Each structure stands twice: as structure tokens, then as C-alpha cells.
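Structure first, then comments.
All protein chains of the complex are present and in place, except for one that has been dropped.
The block that comes next holds subunit A.
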């Protein structure tokens, strides 16, 4: 960490050692604050898709209902994979603040792997649904379902690509204020996606099995 301070501040500007490296530089703090505002707007975007889904849930138009469609094993594995990936992603930030680049990269790679497990099960589920006749154009329920869950899946795919890019930069440049800020932002994005999934798990899958 001290090398990073010297590189950025020229070694003559004192830096509070209790401030994490990703907050060194005013611009880094502003970018992190700005990303929180984006997460707020993304939350509102998802709430519109949730509202649409809840309203359209009963409009099955002769197609399958949620109770017939949802596979308990599949969505349980997806949930567990994402919960553990949020944990490993948190450990990556923890190691980043301790200055352990290799441990941090390892936790990020485990997070990406768990993200891929999640995506694999989700894509399998979508393909099986579509091949059994439950397509996006089948009913209002399925349009809303694929839009909501698919938007979350797109976010996870983006997060995997993004996190992979950050891992490459960490391997090439080490933990600097800039790579640390990028890693911190992608990690709060990842935790946010886990929180959104919990609501999909609750409002879509579990509720779909109860009603």
C-alpha cells in the first residue's frame, strides 16, 4: 500500500493510513459516490419490472402457470451460488484493504466462477422453458418473467465481464488507488445484484410456488 501512496502522491504528501486505498484521490471518492447513485436508479428500474411482473403474474393466457413452470432444484442452486459469490466478493475487498493482491485475485476468480455457475443454471432453465413451449410471447406472465429475470441475468453477465477486466488490471498493475477503486465499485455492483436476486427468489420463485 505504501508503494501506491508514493507513486500517486510523490512521497511528500501525507496520506491518512486509515483511509482505504480506493478512497485516495478526491476523484475516486466522487466516482464511488456516483456509483451509489447509479445503484439507486438501477434499483428503481428493477422495481418497475417487479411491479409489472406482480401485476401480470396471473395472466397466463392458457400457458403454464408459475407453479407448473418453476423448478425448485434449479432456482435453489442459483440462489446458493449467488449468496456464496457475494461472500467471496466481500472477502476480495477485505484482502484488497489488507494489501494482499494474490488473495484478492483468487477470491475474485472464485466469485466469477460462482457467477458462471449461476448463469449456467439460469440459461439451462430458460432453454428448457422455451423448448417446452413457455416462451416470452406465450403469455403476459411469461413476458414479464423473462424480462425481469433476464434483465438480472444481463446484469450478472456484464458483472462477470467487468470483474474479469478488473482482475486482468490487478494482475498487471497491482493494487493502486485506481485499480482498487475499480475493484471496489465492481464489488458493490456484485453485492447489489445478489440483493436483487434475493427479491427475484422471494417474489418470483417462492411466491410462484405458493400461489
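Observations on the model:
Keep in mind that, in the parts below, contacts are C-beta pairs under 8 Å (C-beta built on N, C-alpha and C of every residue); 3 or more make two chains touch, one makes a residue touch a chain; residues count from 1.
Heads up, the rule we're going with is that contacts and distances are computed from a predicted model.
As stated in its UniProt record, the chain not included in the shown complex is "Quinol oxidase subunit 4", which appears among "FMN reductase", "DNA-binding protein YwzG", "CRISPR-associated endonuclease Cas1" or "Quinol oxidase subunit 4". Mapped onto subunit A, the interface with the missing chain covers residues 14, 16, 18-20, 23, 29, 32-33, 36-37, 39-41, 43-44, 46-48, 50-52, 54-55, 72, 76, 79-80, 83-84, 86-87, 89-91, 93-94, 97-98, 184, 188, 191-192, 194-195, 198-199, 201-203, 206-207, 209-211.
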